[in-house]
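Sending over a structure as structure tokens; questions will come in a sec.
Here the complex is missing one protein chain, while the rest keep their positions.
Which chain is which? They are A, B and C, in the order written, and residues in each are numbered from 1.
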Amino acid sequence: MLKFIIIYLFILIAAGIITTVIHKRKKTVKFLIPLISIAAGLLLVYTVMGFRSFQPESLKTGWSMPLADIEIALDSLSLFIMVPLLILTAATSIYGLQYFGTTPPGRMHWLNFSLLTAGMIMVLISRNVLLFMLSWEIMSFSSFLLVISNAEKDSIRRAGWIYLISAHLGTAFLFTAFFLLGKGAGYGSESFSFSYFSAQNLSAARANLILIFALAGFGLKAGFIPFHIWLPLAHPAAPSHVSALMSGIMIKMGIYGILRVLSFLSDQYTTWWAVMFITIGAASGIIGIMFAIGQHDIKRLLAYSSVENIGIIMLGIGLGILGVSTGHPMISTFGFAGALLHILNHALFKGLLFLGAGAVIRQNGTGEIDTLGGLLKKMPLTGTLFLAASIAISGLPLFNGFISEIFIYAGAITGVLIDGGAVLPLISALIVMSLALIGGLAAACFAKVFGVIFQGSPRMSRIKPNGDVPALMRGGMLFVAAFLLITGLFSFLLVPLLEGPLLIMTAGESAGHMAPLFELSKSLSRILPFILGIIILFTIAGSLRRRKRGIRPSETWGCGYTRPEPSMQYTASSFTEPITEQFSTLTASRRKREGGTELFPVKPWIFSSNSNDWFLSGIFIRLAKVLDKLLSLLRWFQCGKAGIYVLYITAAVIILFIWKFII
Amino acid sequence: MILPELIISLNVMIFITGVIIPLGIEKPLNMLKLPLISSIAAMLLSAVYFFCLHNSDPVLFFGGNFIIDKLAFYHIMIVNIVFLAAGIYMQEYFAKSMETDEHTAFHYRRFSMLWQGFQLMLIIVILSNNIGLSWVAMEATTILSAFLIISESDSLSLEAMWKYLLICSVGIGLAFIGTILVAAGGINTFSELYIHAEELNPKLILFAFIFIAVGYGTKAGLSPMHSWLPDAHSQAPTPVSAVFSGVMLNAALFIIMRYLPIVERAGGGSGEAHSILLLTGFLSLLFAAVFIPIQTDLKRLLAYCSVEHVGIIAIGIGLGGLGTTAALLHCLNHSLSKMLAFFASGSVIHEYGTRDMRKITGLMKRMPMWGTAFMVSMLALMGVAPFSIFISEFLIVKTAFTGGQYLLFGLFMLGTLAIFISMLKFTLEIAFKQGKPGKLTGRVGIADKAIIIISVAVLLLFGLWLPPDFFGFLEQAAQIIEGGLI
Amino acid sequence: MQHNLLILISLLIILSNLFLLGSSRTRAMLRGIAAQGVLLSILPFLFPMHKSGLVSIIVPAVLSITIKAILIPYFLHRVIQRVNTENALNPYIGYPVSVIIGLLISYGSFLFIEKLPFSYLSISPFTTSAAFASILIGMLIISTRRNVIAQIIGYLVFENAGFILGISISSTMPLFIEIGIMLDLLAGIFIMVVAVSRIHILFDSVGTQKLERLNK
């Protein structure tokens, strides 16, 4: 299987380079990009088919880089994450082909796109620090270039700036984590090899340090609170299919990294790690969705919702660690299973949501939720798929989001029931509560998004939707949506995929505890299709009845107003007002009013609300300012006077002399 | 073995001829061809060195006053590459500026002569085995290059030149005292000194090394002696800046590298000399981080960036072991990317008519080729993967960490991050901010294109795949600094 | 005899340094530095044990007298004449204080030499300490005088220190290198002088105040 992945890497890179070279000949480009997609599809089929009989593979050849060999390997964890990666690659590359319409993307666009994909695949299969970091950086860098593809706008440049800084900061943390991991092997090439990492015995203190640095480093990619700062800036900036890829799968590389590092430390799990993960998870989940609710730009909103979903994944991982550390493999099996499945699920529905958002933006020229409305009539397919993804992301049944959440719930509830010690049940109960709150708020959030964008009528008269998107884009969305439904209804098909990764994550403890997982998914797979069937039957019956009896169309009841106008509709801001008001301390939401104070206004007053991400301004920018202030303490140095400069030289000699001879 | 003598004599002859010929030429453009021709010749000669000597032990010649070993060859290679590229670049550069400036033939004649003299002296610095000769040649580089700075004769460049001259002279003067102190024992070649190092007085040698490190460190741009550097690099004409940053700093560091094994061996491997380099290297990084965020002048920014990278090289050497190898690799990486960055900024400055970064916007649209070169070189300088600087910095921090230098590691990360933040901001603004509409009028010549493509390719290649023998070669060269193979 | 001569010359060098610190005019400084050049050219004769043969004594002596005592002062003289209008030094530190600091430095360097843990340098502690004092005094002049000509003279003092040190503790350099060193110095000063005249042309001043624009 590794062989095919390598071949695919070559296809990707070759296609990227060729499109860059023959940039002008659009026909050939049109031929090459679907190639990426089709190859991804084939590889996906092969991957999924071969999963049952999968054996870990590895490959090691010399590399001219110092201390590093080309060590690549494929284990079930990597393979599992490869699945959503391939699905999204296939869908987004097809989608992206028509996304740009009449203005083609820049020369480097497809090269960056394929490098991003290739980088992610490389991250998944590399087993050597240098190779891993190079792939990691290629992934970050190519996505950075994609983010700034429209860099003439100030906001986009800023987004790219903050994104690359976060990536760089993350790299610094990762260096630290990896160096700590390899410290036992000194300067040898072993110190870079993952196989060494997993074999060694670390002291608890070092394991703690490694975990903290790895969390910070990978967290800056995964984007949980407080490291999410770049997400809401970068996702809106990138073209939508790229956002889909970035939000759907690239941020999961951070999660993958955390899982990988955890697998090195799998004999060291402690309860406080679990508490840390769960705190991070709950905070990201709740704060992320709160911020999402307050947003009025669709892609920004989706970005915050990614923060929320990463939070859910972290909750699952935390639960998994908790289970292992307290000796309850069933909890950890459910926890890790939920987390892993949520990686897949979130990739699917978030990918679809971004593709849908891209379709909306492409057809309307704006992603401002409050200006849109009534798009479902013009874009029925996009709207329906968006609805499906909205239901899925809210964790509601029939679609896939529900499955992973119920796994985490199951783990937590198992934990709640365990006697002996209050810690485990309390933490588990907190997980349940936060998941419930997150779920409810997510439903509110996506009801708002769907309701305001696709329903009612356009809230601004200048918005003139152009009908639905072209065929390839629809195809890309349908492709993802199919997986959404299949995963949601027939989750037992997926559980076997989890077996291998779970063994890795729990250090083999999950081995005898897969049965409850199967049972739960089988029960769900028995009931959910049945419910869906009834719903479909009912709906058909209802429409038949309407067809027979006819319906009387009429204006929406205006509640007594004689001249209702589209601008009187509830907007996104007004929809979320109760929530943003209530939690304004958390989301730093501000209400703004433009207009006079008179009783009978001549000009319309404009109310708007706006939530301000205080993590960026409150933590990171403040830290940067402190750093700058510290540095500026030395700015007298370059005073421009040559005489003084000579004095520095004298001082250097004298100080060195004192240092070396007197002290 | 007569070969090395022959080659070095030929090399000297080439440059002397090169210096003399401009006296007989009238047309400025032809005068500027000479540096190019002599660089090509020097390049070919160094290729000959390589084929004849790359497997042999260090070769001493001219009574032991000169030496060719792997370390020297590596640096000669950097010198020749950068000078060759600068020679190519200057053709277009001066052709463009001739349209606007009213420089006389005298001016170009002087430039051509000084330039070649400068190159010759740098080569002698590197090939010299005699500590006195190293000093003489180094001082000569200062003298010869001073007037290269003020080719664009305005008040700021004069100021920069004055500071360069005064401060570097003082620095080199200190190095002279250090040199004399080292030679007090009666031995005056690096190779002999290394052999007899254990008989030397370790305290005296360390005392001398303080002078040497500060002295040559001044020329190399190590903090706190770097104060001349931003002025000179920013005010000089672009080819000169490129050569300053790409070669001269390395050459000064090279002499320190030569002294290092001697000092350490005399001191019984106590690491005193290394710690001096670590301190100054760290200070360089610090001062770069202090001043980069407030720059407005594009070339000044690059100059401070040189301070940073010299600091990184010094840190690498100061760490020893793998760090030395990484530092050597960093020398080449930095030279290439800085050279490219200066070339790009030179063209940009010419096109926009200003060096104020706030006024240079929309570069990618206006000058796609140079814009790409600028972007790539800046990103490489910031240490973004997959460019080769990432690899060398990675190895250096790895060495620092594994060696237990956690504080240094942390400060290194913090410093580079601070630099990264502001450099990235500048780069993005310059490259992408909405600029004046319309594409450029001037085109990029084929030679310049070649420079851009080759440098970018090498930076990228070395980031992903170091040629197998190359790293081994570097390790052997590093062995010389580590003490071993002189 | 030789020993006493060494002491005398060292003292004279220190005195000339103090004179340089105390003088308020570039012309006066020029005289001081020329005198120092003459003193230096005597030194090679006092260290015959370092030399192998008459040539290696005479060449440095001749070189130093021509370069340090004649050529360089001549260049400086020319440039001082050209910038006649501006002779003042505008020091950061006043002349009396400078002299006192110079005295302290000289005294300190004696102590310093005594304390140094290596004996080579103590062959003639007076000259060596005079050399180290000259280093610092040269730096002091460069740092505190706001006049480029004074800065050049400061640099010369500093260079002379190197020469003294070279003569007194080691003379194992091949002759061609010694010549190179001298030529470098000459060329360096020449370039500086040219630079000064340019500065004067451009700024109509040789004060350093106008040379402080590149400052961040």
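FYI, contacts are C-beta pairs under 8 Å (C-beta built on N, C-alpha and C of every residue); 3 or more make two chains touch, one makes a residue touch a chain.
Here, contacts and distances are computed from a predicted model.
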item	value
Hidden chain of the complex, named as in its UniProt record, picked from "Acyl-CoA/acyl-ACP dehydrogenase", "Monovalent cation/H(+) antiporter subunit G", "phosphoenolpyruvate--glycerone phosphotransferase" or "NADH-quinone oxidoreductase subunit H"	"NADH-quinone oxidoreductase subunit H"
Partner chains on view for the chain not depicted	A
Given A:I406, A:A588, A:A642 or A:L656, the one touching the chain that is not displayed	A:I406
Of A:P578, A:P601 or A:G618, the one touching the omitted chain in the full complex	A:P578
Hidden partner chain, touching residue among A:I278, A:V360, A:L398 or A:V653	A:L398
Among A:S155, A:N466 or A:S543, residue touching the chain not depicted	A:S543
Residues from chain A at the interface with the omitted partner, ascending	373-374, 376-377, 383, 387, 391, 394-398, 402, 405-406, 409-410, 413-414, 416-417, 419-420, 422, 425-426, 429, 432-434, 436-437, 439-441, 443-444, 447-448, 450-452, 454-457, 516, 519-520, 523-524, 527, 531, 534-535, 538-539, 541-543, 545-546, 549-559, 566, 568-570, 574-579, 582
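As a convention for this text, only the chains that are shown with their structure count from here on.
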item	value
Centre-of-Cα separation between chain B and chain A, whole angstrom	44
Interchain centroid distance [CA atoms averaged], chain A/chain C, Å	69
Whole-Å separation of chain centres (CA-atom averages), chain B against chain C	31
Junction residues of chain C - those touching two or more other chains	117, 139, 142, 151, 211-214, 216
Numbers and ranges of chain A residues touching at least 2 other chains	635, 638, 642, 646, 649, 661
Contacting residues of chain C [partner chain A, same complex]	92, 117, 136, 139, 142-146, 151, 208, 211-216
Residues of chain B that touch chain A when the two form their complex	162-163, 166-167, 170-171, 174, 203, 206-207, 210-211, 213-214, 217-218, 224-225, 227-228, 230, 272, 276, 279-280, 286-287, 289-291, 293-294, 321-322, 325-326, 362, 364, 379, 382-386, 390-391, 394-395, 397-399, 401-402, 409, 413-414, 416-418, 420-421, 424-425, 428-429, 431-434, 463-468, 470-471
Footprint of chain C on chain A - complex, ascending	635, 638-644, 646-647, 649-650, 661
